[in-house]
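Everything on this sheet refers to the single structure shown next.
One protein chain is absent from this view; the other protein chains keep their places.
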Amino acid sequence: MPGTAADIYATAGRMTEDERLAIVARFGLDESLWVQFYTYIGRAFQGDFGQSFTYFPSNVTTKILSALPWSLFLIINAMILQVIIAFVLGATSAWKAGGKFDATTQAISLALWATPMFWLAMLALYLLGNDLGWFPLAGQQTPGVTYATWFNKIGDYYYHAALPIMVLVVNQFGGYQLIMRNTMVTTLREHYITTAEAKGASDTRVKYKHAARNAMLPMVTSVGLRFSLAVAGSIFTEMIFNYNGVGRLIFQSVGMRDYPMLQGCFFILSCSVIIANLLVDILYQYLDPRIRY
Amino acid sequence: MPLLEVEDLRTHYFTEAGPVKAADGVSFTLEKGESIGIAGESGCGKTTVAMSLMRLIKGGAVVGGKIMLGDLSLLDMPMKEFLKVRWERISLISQAAMGALNPVYTVGAQIVEAIQIHRKVSKSDAWEQTRGLLAQVKMDPQRAKSFPHELSGGMRQRVMIAMALACDPDIVIADEPTTALDVVTQVQVLRLLIDLQKRLNLSLIYISHELSVLGQACDRIIIMYAGKIVEMGATTEIFTSPQHPYTQKLLSALMDIHSDISIPESIPGKPPDLLNPPEGCRFSPRCTVGQENCGEDAPVLVEVAPNHYVACHRINESK
Partner (left out) sequence: MQDPEQKRFSLWAGFKQSLMPLFAWWPEFRKSKIGIAGLIIVFVIVSLILLAPVIATHAVDEKDIRTGWTGGKYWTAGWTTQGSATITDEGGPYGDILIDEITEYHVRLQSDSTFIKRPLDLSNTILANAILQFQAKADSFEDGDEVRCLISPNGVDGNWTTALTWQKGDDDDVYQLYEIDLSTYSNWRSRNFWIQFESRMSSADASFYLDDVGVLLGAPGYDKLSPNDDFEPYAQRYQPPSWRHLLGTNSQSEDVWSRLLYAGQNSLMIGFVAAFLITSIGASVGMMAGYFGGVIEELVMRLADILLIMPRLPLLIVLSAYLRPGPWTVIMLLTITGWAGIARSTRAQTLSVKQHSYVEAARSVGASNIRIIIQHVLPNVAGIVIAAFVMEVVVAILVESGLSFLGLGSLSHPTLGVMLHFAQTDAAFTWNAWWWIVPPGLTIALIGLGFAYIGNTLNDRFVLRLGSRRKG
């Protein structure tokens, strides 16, 4: 999608040639690409991604930072749910590996994983939001309300985030579930499981307290890597549900060729992925005593 | 009446190629305070017998026989009831010293769990008991707060022994408890076990493929071959007058090591495939003294001397 934002406005007939040149100069687009790139990198590391073309004169960083909490709200809630669902389903399907439940859950979660998320989001918006009217169609909070209590506020946030989170969860829990299930199958062959059973522990205790507790470790490790998948998913869900997070900002910037904004979003998302990985590493130490230093 | 009575135990594993008859008509008894050893080559079904007693067979099932613990028929009990038999009445020190403890919990917590599953005691009481148990196995009670990976192999096996004693069981099954340990530690753990068995008047089932170990630890020895008991008798009987050719081979192999004269006389041939065991006496293909009918019908255990049983056509006929 080549071209500059100035070209877009010019072809849309909103601008004279003089105005176009003025804008090109204003954003430094007349410099060579290398100069532009060099200037950009230099500033990016100071947290300055320049000014947005579309939200001019808004600063890219301010714009992104105001959108980021909403994205994180979706992503973190979705990931927690995914991990919980995967924990229970993966443990249960491995408990009788090769059985009916195992085959069914694997078939379903693979199918959901192979389904394009944006399509799921479209269907969810249409069926659950539009047809049944259970969920709001857009936005991240009811416009123009003042919340009576703190509780109402959180409730309203969740009410608006429910569909996007649901789509993220449904589409992405399969990855965790597969890891959980496969590790659980091998964990169940461990001798300490036999020990636990010999101790007279009930099935539930053996399954969760001993097997799943150990089998969850690789899944937890994968949370860090999979964070970037959730970020990708949030682009689609935010776009379709008109949820004003970073994902929607990216989508809009693509349409407007707002390169400073795109690069800024990418930078911030990469940073949040790295931070998520660090957090997971720290959490992991609490879950696996063998790793503690 | 014996404490434990196993009668005609048959345990099969189900594989794609067909059932593996890993225990095929095993019968023996165990008295209160008695220690009994089970010996045999790797793969002859020792662990299978132990696991059948605990009803812990995976990938297979007990397909026949009877296990009586006092007047409880263990195989017929509903699983819910049987959970109370586990550890309360029979506890298990398993074969894998390294992997038998859960890596994410402290060893103390794992012993406390065993106590709290079976006894209604407060957490602090359970911890108190745990420290006592660790002291009993000659470990520093402070070690209760350690994770398994922080302990040496020998200490882990001591923890297992402490855990096995946690609920004052009638029977302790020790399945090759010293296999993965270095020689010095093996001796220590073995001493500890023998000592505890005597002191607590435990009934012990000690599984090992080392006859020498069983000679030290057990009152009676069972020799298994390919899922069947071939010889069973008091330790001294077995060591002084082994009757079955297989037992004789095992013992001569053992003696050779100890006399340090020549390389042990290994038993020619491989242990049989339990999927399609040989007809008749299962040892017949490897037996050097076999006769005509050995390959036809299976010999049964016959009492050749008081409480000394042998399953061999040669012996039976000479009787």
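Chains here go by letter, A and B, matching the order in which they are written, and residues are numbered from 1 within each.
The criterion applied here is as follows: contacts are C-beta pairs under 8 Å (C-beta built on N, C-alpha and C of every residue); 3 or more make two chains touch, one makes a residue touch a chain.
All values reported here derive from a predicted model rather than from experimental measurement.
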{"item": "Which residue of A:117, A:180, A:201 or A:217 touches the chain not shown here", "value": "A:117"}
{"item": "Residue among A:81, A:128, A:254 or A:283 that touches the chain left out of view", "value": "A:254"}
{"item": "Residue of A:173, A:192 or A:236 in touch with the missing chain, whole complex considered", "value": "A:236"}
{"item": "Positions on subunit A contacted by the hidden chain, ascending", "value": "1-2, 94-99, 103, 106-107, 110-111, 113-120, 122-123, 125-126, 130, 178, 182, 185-186, 188-189, 224-225, 228-229, 231-232, 235-236, 239-240, 250-251, 254-255, 257, 259, 262-263, 265-266, 269-270, 273-274, 277"}
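Operating definition for what follows: only the chains that are shown with their structure count from here on.
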{"item": "Computed distance of Cα centres, subunit B from subunit A, in Å", "value": "54"}
{"item": "Interface residues, subunit A side, partner subunit B - complex", "value": "190-192, 194-202, 205, 210, 213-214, 287-290"}
{"item": "Contacting residues of subunit B [partner subunit A, same complex]", "value": "54, 56, 83-88, 91-92, 94-96, 99-104, 113-114, 117-118, 147, 149, 160, 163"}
